[in-house]
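Here it is, the structure in full.
For this depiction, one protein chain was excluded, whereas all remaining protein chains were kept in their positions.
By letter and in written order, the chains are A, B and C; residue numbering begins at 1 in each of them.
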Amino acid sequence: MLSIFLYVTVVSLLILSITSVIYKRNLIKLVIALNIAESSVNLFFITLAYRPDSTAPIFTLAPALQELRMVLPSPQALILTNIVIGFATTALMLVLAVITYKNNGTLDIRKLKGVEDHD
Amino acid sequence: MKLVSLLAMFIIAGFMFTGIGKLHLPGDPAGNSNVFSQRSSEKTDTANISTMDDYYLRNGQMETGSNNIVTSVVFDYRGFDTLGEAAVLFLVVTSISMLLFSIIKGKDLEETVLTDSDGFPAGMTRIVSIGTVLMLPIIMAFGAYLVIHGHLSPGGGFQGGAVMATGTALLVISSFVVRNLQKTYKLFSFFESLGLTVFIVTGFAGMGISFLHNFLANNDGSFLGKVIPLGTNPGFLNSGGILPILSTAVGIEVFCGISIILVLLSRALNARGSQKGGHKC
Amino acid sequence: MTFSVVLSILCAVILITAVLSILFRDLMAAVVSYAVFGLVMTVIYFMLDAPDVAIAEASIGAALTVCIFVIAIRMTRRREE
Partner (left out) sequence: MTNHIPVLIITLPLIAAFLQPVTGFAGFKLRNLVIITILLVLNGLLFMLVPDVALQGKTIYYTMGASDPSQFTQPGISFPVRIVLKIDSFSLFTGIIVGVVTLTTFLFSTGTVKEDKRKSYFSTLFLLFTAGLMGMSFTNDLFNFFVFLEISSISGAALVAYRTYRKHAPYAGYKYILISTIATTFFLFGVGICYAQYGSFNIQYINSVLAHSYLDKVAMLFIIVAMAMKAGSVPMHMWVPDTYAEAPASISAMLKASGMVTLCAMFRFTFSLFGPSSSGAGKINYETLGWIVIVLGVLSMFIGVTMALIQHDVRRLMAFHAVSQTGYMLLGVGVGIAVFAKGDGGAAFKAFGKMAMVGGIFHIMNNAFYKNLLFLTSGVMERRFGTRNLNGMIGLGHRDTLTTVVFMIGALAIAGIPPFNGFDSKLLIYESVYKFSPVLAIIAMFVSVMTLASFMKVFYSSFMGPRRDDLIVEGAPLTKGTKAGLIILAALIILTGLFPGIIVDGIIEPAVTALTQIR
């Protein structure tokens, strides 16, 4: 039950963000949408790693039990990497959007369209 | 065109929603659920292991000398990914410098900030400035703690570096604009490069065996090589082999990299001619 | 049981904040909504036993990303056309 909730959230976030990438026209709004897509991937991996009645994979904090269960460590490690990569991509996209605004005076994709031809 | 992409999106969504029911659900544990059952006391125990994560959970502590298995995966088993990730951050910092130095020009580099009579910046109220000054040491100390204790408690290079960078963000939003951008930039950029170089040199140091080999772990008594007991324990700071070194290198790199991004962006915001069309918030 | 209920409420909050951050035409409001999204995401990560990821998400997703978004919006214009 619980897991279905999480997976449905993941897929809904992905669909929401891709649909808004298709329909939104503001460059900064697109960056927000892509961030949401990235978060959905992160949530997907963390959900994959989860096991009920377990502890975090850190022995310092773990209870001294005989029967020790832990969540899976490798998706968490990958998501750490992905979060930093996502931040980096966001920063670059925002800087490109800002310079586009400085050059063209608009952030609207429709107004930027069709200007690539001859110059 | 939009309709086509939307249609494609819905097809993919249909696949995903039908796929959910078939996914490995977090209720049924793949592999061995009990970490220590039938675990022999050898350094590497390969009996009764069916998945990669089982291997990490059962052997990570003894092989890398790190209590935090996530850190041992990040810096040891999948250290090459971490190198690539650090390269991505370096790459973005380089790109942003390249792009923003076309906006930030000449005089903007040494622009001085308006200050009030006590030397605080004039942009925000005194509460914000003093709050920043009080908060900053705490944030920095917490970040440094996260970096250094990465192999013992939650934390590590990325998290610590990012927390320390929120200190820079605090400075930026409370209008402590950096006085001499050129010098600050060079300093940060030098330390960022240094962090990365330390990382890759540590990787090459194990090259006698293989790249990024944890050659310092479990050398009893020597530098960072303390052997830790199996199971729950408080942990030792001088264990973990190359993990603390890599973690510190990445921490420095992430802190300096994100700081450069923030400082350059805020300076580009205050650069002449960019106020037009901007809004105060 | 409490765990499941809290988690499902948080999932609902996630979806609502995501939709709001897409729908708001005022970009600053959208970014604030995105910050709430990041914070709730942090809580979810913590509940799913991922403290390492939670710390990273708290500092990067909820603080630093929002900071650069705000700077970028101040350099351009605040409303969508």
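We take it that a residue touches a chain if its C-beta (ideal position, glycine included) is under 8 Å from a C-beta of that chain, and two chains touch if they have at least 3 such contacts.
No experiment lies behind these values; they were computed from the predicted model shown.
Novice: Could you tell me which of the visible chains the hidden chain touches?
Specialist: Computed over the complete complex, the missing chain touches A, B.
Novice: Using the touch definition from the top, which of B:Thr168, B:Asn214 or B:Thr232 touches the missing chain?
Specialist: That would be B:Asn214, which touches the missing chain.
Novice: So which of B:Val35, B:Val70 or B:Val92 would be touching the chain we can't see?
Specialist: Only one listed residue reaches the unshown chain, and that is B:Val92.
Novice: List every residue of chain B that touches the chain not included in the displayed model.
Specialist: Residues 1, 4, 8, 12, 15-16, 18-19, 22-24, 30-31, 44, 46-47, 49-53, 55-56, 76-81, 83-85, 87-88, 90-92, 94-95, 97-99, 101-102, 189-190, 192-193, 196-197, 200, 203-204, 206-207, 209-214 of chain B touch the chain that is not shown.
Novice: Mind listing the chain A residues that contact the chain we can't see here?
Specialist: 14, 18, 21, 27, 30, 34, 37-38, 41, 44-45, 48, 74-75, 78, 81-82, 85, 88-89, 92-93, 96-97, 99-100, 103-104, 112, 115-119
Keep in mind that, in the parts below, only the chains that are shown with their structure count from here on.
Novice: Would you mind telling me which chain pair, B-C or A-B, is linked by more contacting C-beta pairs?
Specialist: Here the pair linked by more C-beta pairs in contact is A-B.
Novice: How many angstrom lie between the centres of chain A and chain C, each centre taken as the mean Cα position?
Specialist: 10
Novice: With chain centres taken as the means of their Cα atoms, state the distance from chain B to chain C in Å.
Specialist: Roughly 19 Å, centre to centre.
Novice: For chain C, which residues are shared contacts with two or more other chains?
Specialist: 51-52, 56, 60, 64, 68, 72-73, 75-77
Novice: Indicate the residues of chain B shared as contacts by at least two other chains.
Specialist: 68, 70, 154, 156, 158-159, 162, 258, 261, 265, 268, 274, 277
Novice: Residues of chain C touching chain B in their complex?
Specialist: Interface residues on the chain C side: 28, 51-52, 54-56, 59-60, 63-64, 67-68, 70-78.
Novice: Can you tell me which positions in chain A touch chain C when the two form their complex?
Specialist: 1-2, 5-6, 8-9, 12-13, 16-17, 20, 24-26, 28-29, 31-33, 35-36, 39, 42-43, 46-47, 49-50, 54-56, 58, 71, 76, 79-80, 83-84, 87, 90-91, 94-95, 97-98, 101, 106-108, 111
Novice: Mind listing the chain A positions that touch chain B in their complex?
Specialist: 2-4, 6-8, 11, 14-15, 18-19, 22-23, 47-52, 54, 56-64, 66-70, 72-74, 76-78, 80-81, 83-85, 87-89, 91-92, 94-96, 98-99, 101-102, 105
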